[in-house]
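In this view, the complex is presented without one of its protein chains, the others remaining in place.
Now for chain A:
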């Protein structure tokens, strides 16, 4: 199951994207200058140019582990091979002695007469030819926000070009250093930023102030708060959280396919039933018995009808089960508590008739990610 991104609003040929780009550039400049800069950078960092390219990243759902009204857990595979680029402009101090003296206490400084005279050089860095490929684990819960983690290092390669390209020593140093920083950004900064943003957005007070409907009974649209349960809104538009609605009246909106949303809702509502039999979800492996049963609580296994769940040659495994298990145990324990009322079950894949299959043989299915 893959996503189709409508990337045309973000291509530079589109006039509506210019407002988005200028806003994104100012946001990015503010974010880069907020933290303490190293003393070698003497001026603010400005985003000279930001272009998200002509092609969109490819996103594919590998697994949905938990789907509920206020919870969602999924594994996605993302790959990007486009022509996005980012150009930054700043000024650096070329005299290393000047940088050194700014950090050393003045009482023990050697007090050079003129050897520490400053020389500032303007610097322009362009990051381009991003090659990203990785697996994203996305956990959403209304109480705790979105947690987005990369299973591996998503950055495959990156091209760094700057005004110092003629000096190979500095070119190599910048390439290594910026690659290291971008890797750290994807693996550490981005999850934190997304988490904070999601808390800010789905905090009930904040959401109420924005006019979003937080009591949405529809579990298939955790990110589309404006769609109410009846779903008769033909243009269910998703407001980009980066652009606050009160700002620019002509902000571009990213529209989800109505057909896909209806299909997702039908799928999740199909599981909310007292019936003995629930329809299978094709092309999916249920999380419960995919991880070898080590973490799953008793009673939630289900016999696999092998032909109903074709996965194909691709397979995935969780090598780091410690990491994968902890949210699962919390969710499975909550599922355990929810299972006691024999009436409606919430969430996918777990319904009371499954307890009858406890005695049946467990099927272990180990699948590899690569």
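Operating definition for what follows: contacts are C-beta pairs under 8 Å (C-beta built on N, C-alpha and C of every residue); 3 or more make two chains touch, one makes a residue touch a chain; residues count from 1.
The rule is short, and it goes like this: contacts and distances are computed from a predicted model.
Q: Which name from "glutathione transferase", "Mitochondrial distribution and morphology protein 10", "Centromere protein P" or "Cell cycle control protein 50C" does UniProt give the chain that's left off?
A: "Mitochondrial distribution and morphology protein 10"
Q: Which listed residue (A:4, A:104, A:181 or A:260) would be found touching the missing chain in the intact complex?
A: A:104
Q: Which of A:95, A:129 or A:187 sits in contact with the chain that's absent?
A: Of all options in A:95, A:129 or A:187, contact with the hidden chain holds for A:95.
Q: Which listed residue (A:117, A:152, A:181 or A:260) would be found touching the missing chain in the intact complex?
A: A:117
Q: Need a quick check: the contact residues on chain A for the chain that isn't drawn.
A: Here the touching residues of chain A are 94-97, 99-100, 104-105, 107-121.
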